[in-house]
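If you scroll down you'll find the structure; I have some questions about it.
Yeah, one chain of the complex is gone here, protein chain that is, but the others are all in their spots.
What follows is subunit A.
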Amino acid sequence: MNLSLVDPFVLAQEYPDTLTEKLSSGHATCLSFNHKGDYLASGRVDGTVVIFDIETNGVARKLQGHTRQIQSLSWSRDGRYLLTSSQDWKCILWDLKDGSRVRTVRFEAPVYIAELHPFNHLLFVASLFEDQPVLVDISSPKPVKRILPSAPLRASGEDLDPAAAAKQAAQDAKHSTCVTIFTAFGNHIIAGTSKGWINIIETQTCTTIHSMRLCNGVVILLHLASNGRDLLVNSSDRVIRTVLMPDLSQLGINLEPSAIKLQVEHKFQDVVNRLSWNHVTFSSTGEFVTATTFMNPDIYVWERSHGSLVKILEGPREELGVVEWHPSRPMVVACGLETGCIYTWSIVSPQKWSALAPDFGEVEENVEYMEAEDEFDVHPAEQVHQRRLDQEDEEPDAVTLELVKGDGDADGVEPFSLPVLLNVEDSDSGEDVVAVGPGTMRRRTPGAAKEGVNGDEKPAANGTSRGAARRRR
């Protein structure tokens, strides 16, 4: 309802410019907004998942179940379920209505990234550390795992000579999938491999229908824009690529699998410093690409129409890890690698003082005031009052709601509202981990025994995470 009153120039601003908030609850390592954009889930190194209310910047819920660092978070479309994956080899699906665990799925390896199907919260894909990626159906209490292929699809049909075929097979065996995501409708899975290939896998059959070599390095991250057609790829060759995807929902109708073509639109890289990118994301509309850099506290924002750098967000003095863009507002959140704090950049609009005094107006330059002839005429108060009353002759409609386009309910999702827990802070036990230096943490509460345990455990967890990240590069 506020759109008609807000300064249009503020609304027209499409990317944030100032550091506005710092959220802190433990050491956060990954972040994810729900689709509506009112809650932000953060996963911590100690395995706790904290859900922040963006409106109050307070903790809305805490989920405890993992024992190691959280690797990824994925919201269901209605915002009721949250899938978390962790280095403790588990994925947990949470019901946020009461904070209970719907399903817990164990794997044989640490999980890189797990993502929920966009429409079915009982189906997800997970890419595992040095293991094959799996599609997991958790509609029954016993999860059904189907292994997804990692090897790229080779042009078949013509006969290769046996030597070449053997070589190819050996090469294919070296592929391991690092990241898997669903397409917008969930009919296909996009997978990125350690050899820089992108595979498109049909969800129904778990077969690869298209493969393409994108780069030489490891594909670290895939991210699909909200329109479902633009793919963002971060790879270890220090180049961020945006890829235009064909409309896969047209497969079998207007599009043959053989006709699929992935076209690289832009390559974003730092030519001078050869920076590598920690994490990349699209803006809410996909018009901007945002990345955090290795060993550098800045966030880069490129616009996509020309591929030019438009903004470098500055603020904290630490290297930033995961960066996420709010699904509807020009707002960017990122978490610091050292402190685990969550930083928020958004737009600060100045107070228009004319809004405070209705009989004043803001003019850009001096205007000569023309006094009206009747300006200082005195009319009897009753007459003025009566005339005013007589003019109230319209037919106001105080009831009918005007549906704003794109208000979220368009795709028929039953809106879920997270219950407001008045005692969420009482159950808090994780606020006491504080960073004392790079990569080291201790508990805030004095206690020798605890401190000893922690001193051993926390840097170890952090070390493994760094190690894992490096190996993926």
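A few comments on the model shown:
To be clear about the criterion, contacts are C-beta pairs under 8 Å (C-beta built on N, C-alpha and C of every residue); 3 or more make two chains touch, one makes a residue touch a chain; residues count from 1.
The working rule: contacts and distances are computed from a predicted model.
The chain not displayed here is annotated in its UniProt record as "Mitochondrial division protein 1", chosen from "Eukaryotic translation initiation factor 3 subunit K", "Distal membrane-arm assembly complex protein 2", "RING-type domain-containing protein" or "Mitochondrial division protein 1".
One of A:163, A:271 or A:401 touches the chain omitted from the figure, and that residue is A:401.
Checked against the full complex, the one of A:18, A:100 or A:227 touching the unshown chain is A:227. Taking the whole complex into account, subunit A touches the unshown chain at residues 1-9, 11-12, 35, 38, 53, 55-60, 184-185, 226-230, 247, 249, 284-287, 327-329, 348-349, 351-352, 354-359, 361-364, 367, 369-370, 372-379, 383-384, 387-389, 391-402, 404-408, 410-411, 417-425.
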